[in-house]
Each structure stands twice: as structure tokens, then as C-alpha cells.
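Removed from the display is one protein chain of the complex; every other protein chain stays in position.
By letter and in written order, the chains are A, B and C; residue numbering begins at 1 in each of them.
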Amino acid sequence: MVNPLQEEKVFKDPVHKYIYVQDQTIWDLINTREFQRLRRVRQLGTCFLTFHGAEHSRFSHSLGVYEVTRKIISQFERNQYEDWPRHERLLCLCAALLHDVGHGPFSHSIEKTFGTHHEAWSCRIVLGETEVNQVLRQVAPDFPQKVADVIAKTYNKEIVVSLVSSQLDADRMDYLLRDAYYTGVNYGTFDLERILRVMRPYQGHIVVKESGMHAVEDYLMSRYQMYWQVYFHPVTRSAEIVLHKIFQRAKQLYEEKYRFRFLLPPLLGLFEQKLTVQDYHLLDEAFMQTVFMQWTYEEDEVLSDLCSRFLERRLFKYVTLDRIDTGLLDKLRGEMKRIGIDPAYYVEIDFPSDLSYDIYRPGEEDEKLPILLLDSKDSLTEISRKSEIVRSISGIHMGKYHLYYPGEFVLNHGAELGPDLRRLLQL
Amino acid sequence: MVNPLQEEKVFKDPVHKYIYVQDQTIWDLINTREFQRLRRVRQLGTCFLTFHGAEHSRFSHSLGVYEVTRKIISQFERNQYEDWPRHERLLCLCAALLHDVGHGPFSHSIEKTFGTHHEAWSCRIVLGETEVNQVLRQVAPDFPQKVADVIAKTYNKEIVVSLVSSQLDADRMDYLLRDAYYTGVNYGTFDLERILRVMRPYQGHIVVKESGMHAVEDYLMSRYQMYWQVYFHPVTRSAEIVLHKIFQRAKQLYEEKYRFRFLLPPLLGLFEQKLTVQDYHLLDEAFMQTVFMQWTYEEDEVLSDLCSRFLERRLFKYVTLDRIDTGLLDKLRGEMKRIGIDPAYYVEIDFPSDLSYDIYRPGEEDEKLPILLLDSKDSLTEISRKSEIVRSISGIHMGKYHLYYPGEFVLNHGAELGPDLRRLLQL
Amino acid sequence: MVNPLQEEKVFKDPVHKYIYVQDQTIWDLINTREFQRLRRVRQLGTCFLTFHGAEHSRFSHSLGVYEVTRKIISQFERNQYEDWPRHERLLCLCAALLHDVGHGPFSHSIEKTFGTHHEAWSCRIVLGETEVNQVLRQVAPDFPQKVADVIAKTYNKEIVVSLVSSQLDADRMDYLLRDAYYTGVNYGTFDLERILRVMRPYQGHIVVKESGMHAVEDYLMSRYQMYWQVYFHPVTRSAEIVLHKIFQRAKQLYEEKYRFRFLLPPLLGLFEQKLTVQDYHLLDEAFMQTVFMQWTYEEDEVLSDLCSRFLERRLFKYVTLDRIDTGLLDKLRGEMKRIGIDPAYYVEIDFPSDLSYDIYRPGEEDEKLPILLLDSKDSLTEISRKSEIVRSISGIHMGKYHLYYPGEFVLNHGAELGPDLRRLLQL
Partner (left out) sequence: MVNPLQEEKVFKDPVHKYIYVQDQTIWDLINTREFQRLRRVRQLGTCFLTFHGAEHSRFSHSLGVYEVTRKIISQFERNQYEDWPRHERLLCLCAALLHDVGHGPFSHSIEKTFGTHHEAWSCRIVLGETEVNQVLRQVAPDFPQKVADVIAKTYNKEIVVSLVSSQLDADRMDYLLRDAYYTGVNYGTFDLERILRVMRPYQGHIVVKESGMHAVEDYLMSRYQMYWQVYFHPVTRSAEIVLHKIFQRAKQLYEEKYRFRFLLPPLLGLFEQKLTVQDYHLLDEAFMQTVFMQWTYEEDEVLSDLCSRFLERRLFKYVTLDRIDTGLLDKLRGEMKRIGIDPAYYVEIDFPSDLSYDIYRPGEEDEKLPILLLDSKDSLTEISRKSEIVRSISGIHMGKYHLYYPGEFVLNHGAELGPDLRRLLQL
């Protein structure tokens, strides 16, 4: 049951100026405890350690994704496009708002170590015994399932899924603008209003009028720049690595029956991979930071040291490598071990494009729907076939290897190292 | 010992574009654990519950205050003003950077309940056994004391103190711009570059060329608007009140020997007003939010309810009152008590101008140094004597009373209330 | 006959991002030669000689006024306010677009000298044999008259008039934002979107919800600052004075039957105050600047000198005076005459508030409709009765006298002057 608010409500938002809420369901969802929890999870994880302004939460971003979706749909409705399925409006808005509701603190590192998956958690929250589920059920008994299907990209209408999740979706459009705003870089800016004006529902797809190709190029270029300037910044990667090492160490200790000085219930669920929805609710960034702070007092020196490093931002140093010499790296690890530093926690090779890096790559095994241009003769073409710029961005694999290690190691032991290792570490 | 960095370092900052670090001392201070802790304390406390974008930390603001101070001094040096004591440069920069280092989580509420004071804590951190102190001592043995004196406003040169703390100081100039940026309102914007250009060191004061009067009016008007639109926003006040009630309740329970399910060391220090510098370090917003989250499971229903309210943003509702009818309020409290709601924790009268509200009020018992205009004949006049705008802002006491109470009370019991109480609550 | 465009057309606009045209009538009006002529008339007259960025035309501004009006009306329609007369939409939009169509080049000076009046000319263009008139007649035979009535503020529905012309009208909202944007000052910025959201049609008036009072204060404060920082800037005033002197001199010469080397027809119409609509069309800023350029070759030295001054920006210098000593001024004029400088063209006293200066002054003989606040009990109050800020701005008459004169006079003859004149000129 669609239930419009008597009076539109607004949130002041730095990126979209205002966010407009017109439905009781949306209003109620925002006020659930599960959605409010997103205020305690940063949108960009560890990135604030590189760009201090990037302290914004997934709460802000989720409102933004909702607002971009609302704007797109409102444009579709105003222009009365026939190919737009009007009755799916509320479903799209709810899915847009909730698609990140399952994000935990520092998701990437936690997911990597403990096998959780934020999308799966979003669905569990939508379908489980939660306030979110209660609100959704008031629309219709099968409404929560529909929302979960859209989030899981299994909903049977591409057009609905693609608003929230495709190469040109509300999610990305908000986060590029928002992350650019909060970090202060101007790589992420593009003309949102223009892109919205050239989007069309067409034969079950969301497509873009060909005349808008340059605007889309600009958006893809923003994405490209944001990845290399912000998301893959080596300092941010260094923080991710320290974080990942903390989780690895803690997991290892737990498996070895180490007695933690500080261990609250949701951690147990995490370690044993038996998290309940209730546990998950407790697991926000405030909690994790408190855990790290308490763990600086742990007896295990590796855990305590890594936690201090993270909190006090004494991250790993790095050198950039064109290629990997496995023998040399083994030698480095051996040298560390000799000195008493455990290389399992204090050396790491990182290669950005190992990540699911999300640069536009049409035709690859990427699950994201591609961007289609609609020309004046009503035929559709995938954008990289028309745009050399897009082609050039799509094919790029410019990542380099970075070798991360504690700066103190070099400071204290650099002089003892042989010439090959000194060369490796660029001393 | 002043020790310039071999190569200038920069931070990307959304407000000032870049923040430039040119001294080893500043760089080292930023990297201390005490300064890094400011990343875990929000600049605007509970304001993010009204303006979701306002999630920025005191870390960002402190860098900003440093940068504004650096810009002012660099302008003074470039113009070779004789009245500027050049050798105080590093002292000013350090005091600017560190003036907020003693801020705890949700300072206002905690200070009100437990009698801590952030300025005193800044001095304790500067003078105590801390990394900050170590870095400062490398400049000169008496340097930490000087920095503490500037922060405490007891340093014997007004011109140094006034850069960091006066009616037109680097602190306010940064926070108005920054809070406006992050909340997304445009009330706080003024022409920083122009104001910096009209500031002059003059006979031991920082003064403003008369030709810059309108720019200063604009700045004061921004301040006025930010206070009434953002800082005193009734929803932010509501969150402050819930927070304050949490602390009050916890203190009360502790005094009554209640057995907390969850109680970590720094809380003991707080309750017993015996916090060490080490305790204080643990006491950040991540910690406090974790405590609130754990306290939602406490047996004490008042404490548990208030904590849930705060975390899930179920704040108190309010009505605006022109004046206070004590009898009627007592009646309301009685009615609540009858129903089983403790009015000590569930009703509150708030009057914004009760706060130290910081609107420009020359001549009052305000400790802040006033703004002096320097005219073409080299005479000084306090700005409100020349500007009617400033006069009009200065004299204003437009606050109204707000009565805060839980929305559920009215929902469940509103119908049972007498006509006078119904009128009071505007039902 | 209302005739929507098949496809919305847009103009890229720096202030409003996009300007949306939805009606054939509006589109056709924009394409008339009379409206295109506004591209050749600067919005801020001589202000570009002070703020070099202020080179924008009345064409841009007129589109902006149209767009603000369109936004207001669209908000009224979306919210389905009963007090809004829906059928007046196109009339409002046309009047908004055309209200300045009668502006000539450097209007203020020309109007002052030759008694033309831009509002009257707007009506003549709307009603005369013009392309504009043709387009309007296609809506209905009496439509041009209606548009003229709204522009002349004699239309019988206040609500229609007040959108285009009141203390809070689309005209001012656009020009404050636009002039701030192009000059680069940030005094003129206010939250347009918020103001639009608190405007309401109510019992034949446009009113503002009381909760929006601070936003309106901010808007009025912008106006106040723009007047004193930009519009009344003494250098801009100096250019206005030189311009006025040019027109005065030319008129005088014409009356004295002086034989101009260069004299094109529309000038004759102007001199004889018999301009036809056709003449008027030729009279744009390009034309006037060409005339000035040609007149630098006139034999009359006063005219030729004044024209050079204007084109080469050798404006008059000024001193600020608290009060006027008529005797002393006469002495100065005498001194000039003695040297051979005609004081009628080379000295001027200017007092900004002599102008119709447009600061908000409720209750004065100002023809502009005041700003009314609508409170929660549906009663209306004029804003200055509730806002001290507005009161303080409204009552201010802070203008000072400025005495303008050629810098060369002082350079060449300053030393010969007596002590009283030297004091007057602050030598």
C-alpha cells in the first residue's frame, strides 16, 4: 500500500542540497534502528586516514542513493515515458535506500577475513526480524522479498535492478559526488543533472540518449580518477592492510585459544562465523574502534602493536615495484624473522587491480549491466563501441605492485641488509 | 629550535583546499597519538542527528585552525608589519593546532555532568607525560608551558592569544566555514581571504582596517545565522538533552552503587572525577557509543531506554513556549510520575541563550577580545560603535523556551490530560 | 492559448544550472529580436569597471527571473495550494521574462538625462508593433495588455504582480545570485531553494512561512551587503558620474546647435525625446560605446575628454565627506573655473542613499509589496515586526557624501590650493 506523506519532509544534504521524502514507508525506514545504525559506519572505511575529510557515513550515502533514484523516477514520470513501469516506484526507492543496510564496519577487511558478505546481510536484515522488515511488510506481505530480490539482483525486471545496480546507477552517481565532496578532491564531479536528463527507460533497459555520450564519458572519467586518486591511494591501502592483519591475527589467536583480555559477544559470533542479526546490529565502527583500543592492552604483542598502529595512524611504509621477485621477497621475510618480526603480519604485497576494481569493463565477467546509448534511429549500442575515451579507460590495467612493511624495520635494521634487499626497499 | 621541513607537506582539505605543513614540529604534533585521537571525536557532537552531513571530527577542524593561523601569519610576514613579533610564529601555530586537543566525546554534556573542562584538559595534555609534550619540549624546555599559557589565555602577549582566541580568531573562522560545508547550509560562508587581507597587527592587538568593516559584518552575520540555524537547532538540543540525561542517570546509578553490566575503567575515572591522562585517551566517541550500545542491555530501564533513544534517534519531542508557567510544569511532572515516568529524566526546559552562546556581545563579561577597527587616522574603535548591523546582532536575545518530552507520552496518555496540560503541549 | 512544447528545452545557466522552457510562447518570446537585443545591454551598467567579471547581460538575468518564477509556480502547483490561481501561470512567466525588455544601455544615466523610463518602454514594446507583441497576441488578443499591466504593477491581482515585483520577488532573487556570481563576491548568496520552499500563496498574497524567517533575513542581509559592497561601490559611482556628464554635455551641445562629427539617428530621437520603438531597438550598449569612441574625436574638448575617460577607465577620484560645506564647494568650483576646468562637468557630490536604494524599508512610500510571515495560527505579520535583524537593516542610512573630481586637477594644481581646500580634498 502506497502511502504518501501529508507534507513532504526534507533533509539538508551537502551534495544534493535537499533530500525529499514523500512516502510514509521511506520515512519509517529511515527511522528504523537498522538504518540509523549506518550512521556508525563510515562510507569509505579507512580512507579518512589519507583524506581527513572523508568521515561521512553510509547513512548519508544511502540517503543520497535514494535521492538520485527519486530524481530519476520523477523525471521518468514527468515525461510520461511509456516504458517506465510506474507501479515499481516504491520498490525502487526502498531498494535504493536499503541496498547498503547490511554493511558492517570496515567491510572489505572483515569480509575478507570472516567471509561475511554485505549484500547477503542487507537481504537478511530486509527479510529477518527487524524493524526494517516490519515497515516493508506494511506495504505488502511479499514486499520485503521483492526488495531483497532487487538488492540481490535477482528481481525479474532488469529496469528496476539497473537503477540501483548497473554501470550507471544511483549508487555510483551518489558515491562519486559524495566522496569527492568530503575528501575535497574535484575528480569526482560530473554533471548529474545532465545525466539524469538523458536517461530513458527503453524496452526494459535504462539507456542513455546518444547526445549525452560526452556527459557519460565525463562520469566514467570521474570514476577512473577517483579510483586511482582516492580509493586505491597507497596510504589508504596501507591502512586496509594493517586492518586486515589485525583481523587475521585475532582470528588466529582465537583459533589457538588465546585468552583475550577484552572480548564482547558479537566478536565471538564473528570468530565462529555464527553472527545473528542481533549480533550484527552491535557490530558498528564505534564498537570495532573500541575493541582495537582495548586490544592495545593485550598481551599478544603483534595484536597490540597492530591495533596501536591503526589507531595512531602509524601505518606501513611502501615501495612501488614494477614486478615481483619471489626469491627476494622470501629473503626479506627470512631477514625479518631473524630479527623477530613475524612476516605473516608485517610484510604484504598489494596489487590494486587484484581488487574488484570497478573500472568500466564491458564484456567482462562483470555482473554489472553495461551502458547503452540510444541513437536517433532508436538503436542501442554499448558505449565503448562509440567512445574512444571509454575504450581507453576500460582496457587499462595500470596498477603496480606495492610492498608494505613497517618503517621502523628499515630505520633500525636497514643498515644490516644486503645490497639486493636495500635495492628492493629503495634505500 | 625552529626546524623547517625539507619539503613542505600538504593535506587535502575540502574547506581550505590544501593545508600546508612547513615545520617538523607541526608534522610531529599531528602524528602524536593524542592528536590522532581527535579523529574519534566529532566536531559538532550531536548535530549530525539533525544535519546528517555533520560527521566531521575535531581532527579536521584542528588542522583548519592551524591553517588559518598559518595564513594570517604568512600575510603578516609577507607585508613585513613591524608590530608583528616574528619569533612567536611557531608558538601561535602550535597553540592553534592543539587548542582543542583536550576535547572529549560529546564535551558539553560530559562537562556539565562531571565537571571536566576541555581547555584544562588541553593544558594537561600539553604539560603531561604525552607524545605532544615530548614534541614540544624539543623546541625548548619552557615551550610546552608557553603553549599551555596561550591556550589558557594567560600568555602575556595579547596579540598571540587573540589569533587563537578572540571574537575574530582562527578557531571561529575555521569552524563557521567547516560546519557550513559539512552540514550543507550556506549561512556560514564569508570571504575568508578578504578578512585575512584586512587584519593587521597593531600596537599589540590584532585589528581590522576600517575598509574591511562590511566583510566583518558578514562574518558576524554568518555566526549569528549558524547559531540559530544549526547550533541551537531544537532537534540538536533534543539530542543534547537525551545525552545529558544518560550521563545524569549513570552518575546517579553509580552513586547508588548500582551494578552495571558493562563498565570499563575510564568510566570509573569519570564517575569518580579522577581521570588520568591515560584514561582520558581512551575516552573517545567510539568508546562512548559502544558504552551506550552495551547499556541498552542494562537492567535499569531509564538508562537502557535513554541509550536506545540516542542510538536509534528516537529523541524527545518539543513545544515552543513564550514563557514558563512553573505551576503547570509541576502539574505535568506530577502527571508523568503518576503514570510511572520519571520526570527528572523525561522532561526538560531548554532556553538556548542560557548557553554560553557566543554571539558577539561587546562590553559584556565575555572573556573574548573584541574586534577593533583601525581607521585611516590610525585610531581604534570597537566595531559595534560603527556598525548598526553588529549592534543589532549583539543586543539580540531572541531565544524561546522549549519544553522537551517523549513523544510516546503524548501518544499514549495525551487523551487523559486536562485541558491546561493539553494546551501546554499544543495538542 | 496555452501551448506546451513537445519536448522541454533547456539553457545551460551558471546560476540555476539549467533553465527549463516548457511553453511554445516562452520559446518564441526568447527568439524575438527585442528579447535578443538584451544580449547587448549589460545587467550592471558600469559596474564591470569595478568588478571586471560583471559583464553579464540583461538577457541572462531575464532568463533567470523567468526560471525563478517557473520554479515558484511549479512548487505551488505540485503542492496544489488552493490560493494559487493556476490559470495565471503563463501570464506570470511572460511578465517575468519581459519585465526588463525595455531596458536601454546604461539605463540609470540615460533615464536621468533624457527622461526615458525602462518600465514604460517595456510596456511600449509589449504593446507596440513588435515581434514580442505578435507572439503574445497568439495567446489571446488581450494578453499583451495583461502582460503590460503586470509589468506596470496595475494588474488587478496582487499575487501575480508580487511574483515579479515585490520585496521578495523573482527579479531580486535572480539578480542577487547572478550579480554575486559574476562579480565573484560571496555576499549575494542565500538559500534560494529553501526560500522557494517556504513561500505560499495565501489569500491573494505571496507570503512566507514563519519557520523560514531566518532564510529571509539571510536574503535581506545579502541585499544589504550587495548594495553597499557592489552597487554603491564608489568606483562604480564614479563611472556613473562620468557617464552622466557625457550625456549632459551632449544634450547641452545639441541644444546649443553644436555640429557633431558623429551623430546617428537614434541619438536624435533621444536628444529630442521622440524615440520610436524602432529607434529604441538600435540603442544598445554596443551602439553607445561606439558613439563614445567616435566622440573621442569631437572638437568639443569636454565631450571628447569625458568619453576617453569612460572608455579608458580614467574615472574621477573621490574623497569621503561626513557633511557638505556649500561655501567650500563653491570655492572649489571657483578655483576650477579659474584654471579653466568647467565645474559643471568635473565636480560632483554623490550621496548613495539619495538613490532609490532599495534596502528593505517597510511602511515607507515604497511601492514594493512588503514581506509577510504566516505563522502556525494562520495570521500574517510584516517581517520587520518579528525580526530585529530586518529592523536594523531597514532603518539604516549609512551613506556618506563623496566628492568626485579628476585626479589630474589635484596632481597639477593641488599645490596652489588654500589650506581649507587642501583639507577638503584630504591632501
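What we mean here is this: contacts are C-beta pairs under 8 Å (C-beta built on N, C-alpha and C of every residue); 3 or more make two chains touch, one makes a residue touch a chain.
All values reported here derive from a predicted model rather than from experimental measurement.
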Fill in the blank from the handout: Contact set (omitted chain vs shown chains) is A, B, C
Problem - Candidates A:209, A:333 or A:391 - the one touching the absent chain - result: A:391
Problem - Which residue of A:24, A:74, A:225 or A:381 touches the chain not shown here - result: A:225
Completion exercise
From C:20, C:59 or C:271, the answer for touching the chain not displayed is C:59
Practice task
Spell out the interface residues on chain B facing the chain that's missing from view.
Solution key: 8, 10, 17-18, 79, 193, 197
Practice task
Just the residue numbers, please: which parts of chain C touch the chain that's not shown?
Solution key: 11-15, 17, 31-33, 36-37, 39-40, 48, 51-53, 55-57, 59-60, 63, 181-185, 264, 282, 284-287, 289-290, 293-294, 308, 311-314
Fill in the blank from the handout: Note that chain A touches the absent chain at residues 185-187, 189-191, 214, 217-218, 221, 224-225, 228-229, 388-389, 391-393, 395-396, 398
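Basically, only the chains that are shown with their structure count from here on.
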Problem - Per-residue multi-chain contacts in chain A, two or more chains - result: 17
